[in-house]
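Not every chain is included here, but those present sit where they belong.
Which chain is which? They are A and B, in the order written, and residues in each are numbered from 1.
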Amino acid sequence: MMLKFFGQLAEITGKTELSISPEENTEAVINKMKQQFPKLKEQTFQIAVNRIIAKDNQQLEPDSEIAFLPPFAGG
Amino acid sequence: MDATNGISKNMTARKKHNVFIEGAISPAFIADSIAKHSTKTNIGAHDIFLGQVRKDEINGKNVYAIEYSTYTEMAEEKFHEIREAAFSKFDLTCMHIYHSNGIVKAGEISLFVFVSSAHRNAAFEACRWIVEEIKANVPIWGKEIFEDETYQWKENTNK
């Protein structure tokens, strides 16, 4: 499944996109990324699944697009 | 009824509006948008919000510019949802939203929300509502670049 990182999170991971083996839900993805990039633990972020903000621990499909979004700063 | 208004009722979710502008939004562009509304003679009130980049001083350093970036596909969907919701919540004649992408220097404009209605209440309320929605829900990020080329990531306040 495809992950996307934006803003300061892309800086921390050093990537804007990352392909990983499928996970069941958003919590599993987050845990995997926190293990791979420990600095993520200090960051505030939301997850979007297929461009919609995930509430709680959302189930995923293998083709889900999962995005890590730092706090918004538009306007 | 006019064509712009009809969008909210007649079109499905994929109508694209070009919201993002590369770099600053110029006063001439704003004037041109205003001028285009002179043919819509059912409009009595326009409310325009402009976001301008501040030269904030942070730890003794001045902000020189903000570099905006976005999650384009999600942002476009969010702008579309905001647009649809605004037309259904408020009695509007038309609305336009433009946001900068890339570098906008201090003193330049990065957000232009333009709402028009027959009477002032709807324009005022919708404009305010739209700006709050954009700040809260559209995935846009800004790097505050200082004069010495260091930077920090901007966070929105609710002021």
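The rule is simple: a contact is a pair of C-beta atoms (placed from the backbone, for glycine too) under 8 Å apart; a residue touches a chain by one contact, two chains touch by 3 or more.
Worth saying up front: this structure is predicted, and the values here are computed from it rather than measured.
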Expressed with the labels used here, the whole assembly is A x2, B x2
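Here, only the chains that are shown with their structure count from here on.
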Counting in whole Å, what is the centre-to-centre distance of subunit A and subunit B, each centre being its mean C-alpha position? 26
Which of the residues in subunit A end up touching subunit B in this complex? 4, 6-8, 48, 51, 67, 69-75
Mind pulling up the subunit B residues that touch subunit A in the complex? 51, 68-71, 73-74, 77, 99, 110-111, 131, 134-143, 153-156
